[in-house]
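With one protein chain withheld, the remaining protein chains of the complex are depicted in position.
To keep things simple, chains are lettered A and B as they appear, and every chain counts its residues starting from 1.
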Amino acid sequence: MLHKRTFLLVLTALLLATPFVFAGGDGEEAEGDDVITLTALGYVDLTNEITTTNWEELLAGWEEAQPNIKIEWEYLFGEPYHNKLQSMAVAGQLPDLVFLWPGKRTGDVTGSGLVKDISSYVSPVADQFAPAAIAPQGANGEFYELPEQVTATHVMFTNNRLLDELGLDFPETLAELLAQGDVIRDAGYIPIAMDNKDGWQMQSCFLSALVARTGGREWLDAARVGDASFTDDEFVDALTVIKTLFDADMFSPGINQADYGEALNAFAAEEAVYLIDGGWRTNELIKLMAEDAHEYVSYEVFPALPNEGGLPGATALVAGTGYGMNANLTGAKADAAWEWIYFFAGPEGSAIKATQGWLPAVKMDLPDTISPMLVQLSEFVNNVPAGYVIDAVMDGEGMGVLHPAIQEMMFGSITPVEAAARYEEWVAANDSSR
Amino acid sequence: MSDITLKNKELVGWRIASYIFMAIFTLLTVGPLFWLTYSSFKPHADIMQQTFAFPRAFFFGNYTRAWEIGKLGGLILNSIFYSFFGTIITVYLALGAGYGFAKFGYRVSNWFYAFFIMGLLITAHSVLVPLFVMETRLNIDDTRLGVLIPYVGFGLPFMIYLATSYIKGIPSSLEEAALIDGAGYLQIFWRIIRPVCQPVTATMLIFAFLSNWNEFVFVFVLTSRQEIRSLPVGVNAFVGGLSRDFGLLFAALVIATIPMILFYIFFRDQLMKGFAAGSLKE
Partner (left out) sequence: MTTLGNKRASYALLTLPSVFIYALVIVFPVVFSFVLGFTEWSGFGAPVFTGLSNYRKMLTDLVFLHGLRNNMLIVAVSVFGQIPFGFVLAYIIYRGLVKWGDFFQTMIFLPITVSAIVVAKLWNQFFSPAGMVTAIARILQDDPRFVFAIFEDRALAIVPVLVVILWYYTGIYMVIFLANMQKISPAVIEAAIVDGAKERQILFRVVMPQMTNILFTTAVFAIAGSLKSFDLIFAMTGGGPANYTTVIAIYMYLNTFKYYNYGFGSAVSIMIVILSLGLITLIQSVYRYFEAKYE
């Protein structure tokens, strides 16, 4: 009779669990008249203590500012975020607020008509923002998100204490940089910390700036539509710089096996003289490095190449990410959604984020209390000439061709010319801009 | 284990080779897990600096912090819920279907059976998008039911294989006698087939529980609310994180790993039986 008892037990458990199973989905019907509830898909790394704490402060500020708008958050980060966003879009089930990129990264979703064009909300406040942030995101001048910041994808973070220790100065040219290699390595340091296991880092944080140097925005504009080719010298020369540095052992050893973050750790531990990464690392460097290091880490651009026919001394800039809203929202709900979008990127949210090491897109005086590193980043973004970030203007799928090609080029199985030809072949056949 | 052992010289060589073989496997398994476990009691800085050293003092901060920011408590309850109900439902459905396919002699059984076996070839990823679209249409996306159904669907092929091949090996005389006594088929299933199937049932339960516990993709794609997600999804957040606090990461990994190791050690013997009987007769 043991079986009967087990069976009864299971049956009872099943019955008890039934309401549990169906729980969720809708709900939230019973609420006050003047409270608006929005659902949102947020881009926060919950396991990163630094960003999580920052985010909680931001939300506290929001709740104080808008007690009558309740937002139900779901958080994802990295690739999982994009998978989820895409699945939701395909099913036509976007939440009210979504986190978006200005360029191609979320282009499928913004191009689907599921995200509202918020230009009518943006234009009245446009003059509060840095001009680089207020660049139209759709083909017909649409805005899908309000950028929280302007992002420099290429910064050559430099540890000047180590440079002094080694008796070196920041190099003016590529040749001078290469000449420093032996000194730095002999002292047991890594010349340029970088990690490229995922492949995007080399393209976004380095190649984009190099192409800005060799060709500038004009060349990439031409190459994008087919008036120039990725087999041109502009592109091949840029690739060759990477190959030269790799062959001269200038990068972190095993650069193509290292997860994103290993290089940051090495630089923060003062094991590397230079770090090539995006400006967004400022926030983490401030937290990871000792107070006095904030004074001797400087923000540089990569030294001059022999042939800078485009924008000499350039970095690469892209308008930042921000929140956008579901196209189905109208009336009070849409206004409420805009309140969050503007809070997040506008003066209020930016004031909170600036104290945490984020450089806002909104024009504002930076508080005196902020780290000198953030001041440097601000000057860097405002003063350094900048070209495009390649993956913001070219199709994401093509990066699946370009990134491995760059890695193979470093391994020596193909030449820079072959790598360029491989990418051009893909772009000519598939890229949506051609 | 078998008691009959040879006692001759030839065996010495076999024994030595066997011990080496076993020792290598054991070392490869225990070493990393042991290191993972004791490292999880060290703060991040210590892990980075003295990678192999034992913790100087047992530091529980990683666990409390990981538990708190990863909200692991709720995730564990959800994991238990999905694993328990997903397993029970799958196993009993599979036993029923296995009885039907093995004993009823309908020709359509062969078709059904072949259909289920084909399911072993399907990757979860290839059904994700259609499944997600379907669940949103049925309004069961982002609910626990919406997670349980694919768990059951994907568990069925292997479970039905185990159940059917086991039940085929049960002598038909048993149920024929009961039929003559006037018992119905469902009564036979419950009173005769199910008890006789106990060994394979144990195997099925344990195996299904293990795979449901570690399942990741379905919960990840088909749910969005934190309250209904499961442990692997929570742990993945630590793995994917950029902060790279190894102490937190290791604590989360240990929390995800230890329950299943204990579960396996506890139910080890039952797991074995069904695999044997499962192929009594093909």
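By our rule, a contact is a pair of C-beta atoms (placed from the backbone, for glycine too) under 8 Å apart; a residue touches a chain by one contact, two chains touch by 3 or more.
For clarity, every value in this text was computed on a predicted model and none was experimentally measured.
Considering the whole complex, the residue from A:131, A:254 or A:367 that touches the absent chain is A:254. The residue from A:185, A:217 or A:243 that touches the chain not shown here is A:185. Residue positions on chain A in contact with the hidden chain: 79, 82-83, 86, 89-90, 108, 111-113, 185, 188, 196-199, 249, 252-259, 262, 265-266, 396-397, 400, 404-405, 407-408, 411, 413, in rising order.
Those residues of chain B that touch the chain absent from the view are 1-6, 10-11, 14-15, 18-19, 21-22, 25-26, 28-30, 32-33, 36, 51-52, 93-94, 96-97, 99-101, 104, 106, 109, 112, 115-116, 118-123, 125-127, 129-131, 134, 149-150, 152-154, 156-157, 160, 184-186, 189, 210, 214, 216, 232, 235-236, 239, 246, 249, 253, 256-257, 260-261, 263-265, 268, 271-280, 282.
The working rule: only the chains that are shown with their structure count from here on.
Rounded to a whole number, the gap between the C-alpha centres of chain A and chain B is 38 angstrom. On chain B, the positions that touch chain A within their shared complex are 48, 69-70, 81, 84-85, 88, 128-129, 132-133, 136, 139-145, 148, 194-195, 220-221, 224-228, 236-238, 240-245, 248-249.
Chain A makes touch with chain B in their complex at residues 3, 10, 13-14, 17, 20-25, 41, 45-52, 74-75, 77-80, 83-84, 87-88, 90-93, 95, 260-261, 265, 284.
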